[in-house]
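The block that comes next holds subunit A.
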Amino acid sequence: MLLSTIVFLPIVAAVLVLALGRTQQMARLIALIAVVGELALTLMAFAAYDTDAGGYQFVERFDWISAFDIQYLLAVDGLSVPMVLLNGILGLAAVLVSWNVKERPNQYYMWLLVLQAAVMGVFVSMDLILFFVFWELELVPMFFLISLWGTGRREYSAMKFLIYTFLGSAFMLTAMLTLYFSLPDGERTFDIMALMGRDMSGLLVPTGLVFAGFLIAFAVKLPMFPLHTWLPDAHTDAPTAVSVMLAGVLLKMGGYGLLRINAGLFPEQMTDFASTLAVIAVVSVLYGAFIVMRQTDLKRMVAYSSVSHMGFVTLGIASVAGGGSALSSVGLNGAAMQLFTHGTITGLLFVVVGLIYERAHTRHIPDLGGLAKQMPLIAVGFMIAGLASLGLPTTSGFVAELLIFLGTFQVFGLATALAAFGVVLAAGYILWTAQRTLFGPRVARWDGLTDARPVDVAAMLVLIIPIFVVGLYPKVLTDVFAVGIDPIMAGFGLAGFGG
Partner candidate 1 sequence: MINEAAVWAIVGLPLLGGLIIIAGLRPWTQSLWRLSGYVGIGAMAGAFALSLWALNSVRGHHGESVGFDPHSWVTVGGDAAEGAFELTIGVLLDPLSAIMAVVVTGVSMLVQVYSLGYMRKEADEHSGKFVDYPRYFAYMSFFTAAMLGLVLAYNLVQTFVFWELVGLFSYLLIGFWFHRPAAAAAAKKAFIVTRIGDFGFMLALMWLFSHRDEFLVRGQNPFEIPDINSAAPLLSAGLVTWAALGLFAGAVGKSAQFPLNTWLPDAMEGPTPVSSLIHAATMVAAGVFLVARVFPLFEASSSVMNVVALTGGVTAVLAATMALATTDIKRVLAFSTVSQLGYMFIALGVGAPGVALFHLFNHAFFKCLLFLSAGSVHHSVQTFDMRYMGGLRAWMPVTYGLTIISGLSLAGVFPFAGFWSKDEILAAAWAVDPSAPGTSAVAQIVFWLALIAAGMTAFYVFRLIIMTFHGEFRGGIDAVPMDERIPDEAHNHVHKGESPTSMVAPMLVLGVMAVISGAAFNSVTKLGPVPAHWFSHLFNEDSPELVAWIAVASMTVALGGIVLAIAIYGLKLVDLSRMPKQWHALNRVLEQRYYMDYFYETLVVRRALFRGVFLASDWLDRKVVDGTVDFVGWTGRNAGKWVAQLQTGQVQAYGVGVSVGVILLLWAYLVRS
Partner candidate 2 sequence: MLERLLILSAILFCIGLYGALSRRHVIAVLISVEIMFNAVNIALVAFSRYVQPAAFRATGEVTAVAESTVLAGQSFAVFVIVVAAAEVALGLALVIAMLRTKDSVDVTEASLMRR
Partner candidate 3 sequence: MENAFTEVAFWTLSIVTVGGALGVVRTHNMFRAALLLVVSFVGVAGIFALVNAEFLAVVQLLVYAGGVAVLVIFAAMITTNVTEGNRSTGTQPFAVLVSLVLLSALVSAIVQAEWALLPDDMPAPLAAAFVDTPAALGRMLLNEFVLPFEIAGVVLLAAVIGALSLVRER
């Protein structure tokens, strides 16, 4: 029942917050207890996951809609258990960073908790329809959070996010159903575990179309060029905590889906499509980085950097091109690592940007400057996030990018080289932004601003710790991810790395 508890604890807490959270203090206290408990549970799951045994663990299986063999099927494997942990971490950060929400706090925390639960559901569902249910469920809290507590053109952004994601998932649903009905009667199932390794030829429609259906949904979520333009808008206008969750875990759902479903269920199509994927990845990386350079809004900047960084995920997955080699395992592991690390790093970036915005009430970079004098702690947070984002060794970002590059280079030399140049560009925009925001002469206008309070420091620490832990001792993650990636590799006819 561990996974069910993990999924439903935030929902129960959401109800409690709504009912009992009459005051801001009460609401945030309940929310905090809930997310701390959630983090503890996810840590427990992460720790309890037995990497030696591997495979799917903590399986919970009940019939849900027996007419279509739809099951309530929860399980985690090496691929998803770190994502569960990531969600736990970011949930805590999100609540901490929204400590000061005054407007309808009970509703706010309720939606935040529902969001966490929905994302959790995505990561632990092993039934396609259940996966889809959680995938869609996440739209509702996001819509309300952005449009009610957001800023700027929040309605436009919320709607754009909603429609865009919904559009993507529309294709996914069709693909799922087609897949289901393509199987011979009696073998029909939505069970991802059972579908792994199954021969996917002879579907109702060409298998490529089913593959594409999933791909579109995940590409929107990831987001992959050219389906990314919802992201800057959503990020810019979302409240800080939502930006954190959006960058931290929602985008990861796309990468997770690509790995779990596109690569896991359709190795053959993935093999064929990988070259295109590599091109898209390179374009995402470079194009995203180019655009970041022109941004004057801190959040937009981070948003486009996400586009760029998620391109690395795509690139890592593309390392399976041509059937892949044993080294593709490194690329896939790198992609998975990048999912986790980008979650913490960009989460931290948004936390910091949010803290700055909360104080200065502007995110316009030219207005800022010299903030390191007034808010040294926030500046330190910013620098850590930024340096991790540009892939500095000892932070988790480096390990992930290194693995991706090493895994992919042997397949797509030029593409990987170009993408690696994105790291140089990242140094450019991160440091340039730091220079314009934090450094330079102190600006008298910001003299009254306070530095991070303990709760803000806590929010930053929650994310900084995993960045360094993974950066210094990557085995803590790679060993787990490898267990999850190996079955996927087996789908490509490759027995893990050694083969």
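Rule of thumb we're sticking to: a residue touches a chain if its C-beta (ideal position, glycine included) is under 8 Å from a C-beta of that chain, and two chains touch if they have at least 3 such contacts; residues count from 1.
Behind the choice of candidates: all candidates are chains of the complex that A comes from, given by their letters.
Given the structure is predicted, the values throughout are model-derived calculations rather than measurements.
S.K.: So which of these touches subunit A in the complex, 1, 2 or 3?
M.R.: 1
S.K.: Give the list of subunit A residues in touch with candidate 1 in this complex.
M.R.: On the subunit A side, the touching residues are 160, 163-164, 225-226, 228-230, 287, 290-291, 293-295, 326-327, 329-330, 333, 370, 372-373, 376, 387, 392-394, 398-399, 402-403, 405-406, 409-410, 413, 416-417, 420-421, 423-424, 427-428, 431-432, 434-435, 438-442, 473-475, 478-479, 482, 485-486, 489, 496-498.
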